[in-house]
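The other protein chains are all here in position, but one chain of the complex has been omitted.
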Amino acid sequence: MKSCSEIADRLMSLDQAVDQFIFDGCQLALGGFTVTRNPMAIVYAIIRKGVKDLHLVAHSNGQALDILVGAGCVKRLEIAYGGNGRYAPTCIRFGRAVEEGAIEFEDYSNYQMALRFLAGSLSIPFIPTKTGLGSDLMERDGFSPEVRREEKVASRKYARIDNPFSGEKDEVALLPALNPDVALVHAQYVGEDGTVRIKGLTFADLEQAKAADKVIVTCEEIVPRSFIRQDPDQNSLASFFVDAYVKVPYGAHPTACFNFYDYDPKHLNLYRGAAEDDSRFKDYLEQWVFGVNSHEAYLEKVGTEMLLKIKASPGVGYAPGLDRR
Amino acid sequence: MKSCSEIADRLMSLDQAVDQFIFDGCQLALGGFTVTRNPMAIVYAIIRKGVKDLHLVAHSNGQALDILVGAGCVKRLEIAYGGNGRYAPTCIRFGRAVEEGAIEFEDYSNYQMALRFLAGSLSIPFIPTKTGLGSDLMERDGFSPEVRREEKVASRKYARIDNPFSGEKDEVALLPALNPDVALVHAQYVGEDGTVRIKGLTFADLEQAKAADKVIVTCEEIVPRSFIRQDPDQNSLASFFVDAYVKVPYGAHPTACFNFYDYDPKHLNLYRGAAEDDSRFKDYLEQWVFGVNSHEAYLEKVGTEMLLKIKASPGVGYAPGLDRR
Amino acid sequence: MLNYSESEMMAIAAGRLIKDGDIVFAGTGVSILAATVAKRIYAPRAVVFFETGGIDPSLDEIPMTVADLRVMSGTALNSGLIEAFSTIAHRKLRTVAFLGAAQIDRYGNLNTTCIGDYHKPQKRFSGSGGGNDVASLASGVISFMQHEKRRFVEKLDYLTSVGWYRGGGSRRELGLKRGGALAVVTNLALLRFHDQTKEMYLAEYFPGVSPEQVRENTGFELDVSGAKEAVPPTAEELAILREEVDPQGLICQPPQ
Partner (left out) sequence: MLNYSESEMMAIAAGRLIKDGDIVFAGTGVSILAATVAKRIYAPRAVVFFETGGIDPSLDEIPMTVADLRVMSGTALNSGLIEAFSTIAHRKLRTVAFLGAAQIDRYGNLNTTCIGDYHKPQKRFSGSGGGNDVASLASGVISFMQHEKRRFVEKLDYLTSVGWYRGGGSRRELGLKRGGALAVVTNLALLRFHDQTKEMYLAEYFPGVSPEQVRENTGFELDVSGAKEAVPPTAEELAILREEVDPQGLICQPPQ
């Protein structure tokens, strides 16, 4: 057994990870949900690099999805929900892109998207469900027949069969599996042995990671092997699923990371204000993405005062009493 | 919030749980795997009560399955594996019952059975897989057409379809979901709020519990609400899935329970010796099942010396240096 | 008579619909208040849970989204989307969900996707999220709506989440074996669905509102024949809502 850092050859910087694994047109699954555990630091690096034509496959990814759409990196979107809760009931740049016809999009539901990732993670080509029957999710295609012929796009939105184990009529929808090119996960802990531990809700991050061809894990802390192996029941993802590790403390800011920090309400409101206006949004990107050349510079700009305000209290995992309006 | 024991009305004795939930002919899923975390205490109570015609649905359940078969409680069996590792490469009473035509049986694989429970837990009627294609698992039915017409028996062993999302020929097997009448789970911890925590490997216990109509959880310890809620990421099963709780320390003996005790090699060898001969097996049942009228009496019979020998060491979760031949 | 706001009346009217032991799928906003009020007054054994996977959180503070850290704090169990939605669908549980929408029709079908053409909408909303899933799989759905003619429509621009579909037995014929729209709570009234036809009717109008006013704000024909006035919030209900559930006033501001 190597004593330390079995992950040395996969440990890299944000830019290295983006250069090595994210390409124009790649199909990308984002970890997290609305304003929690979005892989923001690497998303900023993707925007800075100017990656184009991304095909996002998303359930309810909020902040990361919206800024990627707003920055013009996204060509195509499979989505269940574009919203940031009370901070933006509908994600503004996402909504506008759809209204302006600027992106190709197709709607599923959260469970459908999660099941599609589950199917991908199980290496099965589809998975049955009852959810969605009768709705326009099943009646209306988003993608054109031309798009359907492209690689990594399902040849049809759904299929339907009668349950072959039932004597009576019993229609079931079949959902096509997803196997994205890359999944991004932001985790609290990575062990020196490469084992990943997510604390709090995992959303569909684990299904997405196991379904993807390549997995980039950004994390708050890299911890000793002895720490991560003390209670393996708590661990989330084995080392052999991961292709790149990047250590970025506060790497989910302005979204939250359980046990580490809360979402940053001031920044989310600032973002919402900016997103409502094209020129203000351009300024936002200049200031917060293009104008900072490293994650460290970004954190300096956020400032120690705010980082301390959103710091999670160990007892509860969030920042009690934080002014969240 | 009630301060203590939200589970009072579901907390009962082994006999009460058996009387209330286990009936002749019921379809039963056993927790555990070969010689680990088998729900032995309640299985003994089932045998003592003289339950008949059980329909077991099993992946690799070992000791609990074999003694239920040997005691004549089982009419029908869906199974992937009947063995106890080095202690009985093929479970002896199971093997004999098959050879003598004493039970109806049908073979699946471990992944197939686990997927069937997963489908049941997801409330979907079937699940696709590639595993098993071409094998006699798919070519040979165990059950007769008459049996197939009974409730809780799948109308066919498998179905096959071509993947509707693929342009080329791509055959997929569909496995029928399982929704057993009752699932038995032996867990390390139950909180006063009814939350269940299993430590170590969970096998297919959680899928089985979520797929079942009724769930009986036996446990080593009942712990305060504050303990079980301190780290909810570690918990396994929410209270609303469980119908009965029984506290039975060493309730998996002679099988193992991670962090609490190892398997009892002496007893497993004793059992194997007994299982090889009908009359010795009858004696074994008399002595160890019918002849003890409570779990406490059973533990007295095992003896403190052995209970201390198999006690798990906190650092590793098993009993290091235990003579396991 | 006590002084209270529209959203306080809505939270309390919805909370009263929860039965003890229900598994309550809560969203954010008024629905989380309704669920919490219900649990603290009428249904102490109800369990509140979220589509993101958090079961029975302590909710010492109000979550602002269903992925808020506050839905994973002090919970019985933290899991993920697959576990949450399969719980919603579980046949042994009575699972009740609160949903909001931009449009609703007479059968309780909901639109949270868009206004106008799907491919190039006049206004795009967030989309289904878990809405379609709970509408398909839960034992029942309670919807929150602003009561306006443009929201209570003859025909949805997009049918995101199925209620009673086309009425009568049509939901069951789709293959949805249980569930359907239980009630609609608006800023004016509580609406329910006829047993056979599954058409919406006015059950209770809130104090200060007339049945006629409800009809005028509904874009389809509404049966108001059996309607009665709702019981206003009690002092106990308001006290719990204001002092225990949302003391910071993040969701409901009490009337000035």
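We just call them A, B and C in the order they show up, numbering each chain from 1.
We take it that contacts are C-beta pairs under 8 Å (C-beta built on N, C-alpha and C of every residue); 3 or more make two chains touch, one makes a residue touch a chain.
As the structure is a computational prediction, the values presented were derived from the model and not from experiment.
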Chains still shown that are in contact with the chain withheld from the display: A, B
Chain not shown: contacting residue from B:170, B:231, B:286 or B:300: B:170
Candidates A:61, A:163 or A:195 - the one touching the absent chain: A:195
Touching the absent chain when the full complex is considered, from A:122, A:174, A:292 or A:310: A:122
Touching residues (missing chain, whole complex) on subunit B: 32-37, 59-60, 62, 79-87, 89-91, 94-96, 98-99, 101, 107-112, 114-115, 118, 130-137, 139-140, 142, 170-172, 200-207, 256, 258, 262-263, 312, 316-318, 320, 324-325
Contacts of subunit A with the absent chain, listed as residue ranges: 1-2, 6, 121-123, 191, 193-195, 210, 213, 228-229, 232-233, 235-241
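By definition in this document, only the chains that are shown with their structure count from here on.
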Centroid comparison with subunit A (C-alpha atoms), farthest chain: B
Where subunit A and subunit B are represented by their mean Cα positions, the distance between them in whole Å: 37
Separation of subunit A from subunit C, taking each centre as the mean of its C-alpha atoms, in whole Å: 28
CA centroid of subunit B to CA centroid of subunit C, Å: 40
Touching two or more other chains - residue numbers and ranges from subunit A: 130, 170, 172, 200
In subunit C, residues with contacts to at least two other chains: 72, 74, 78, 82, 89, 137
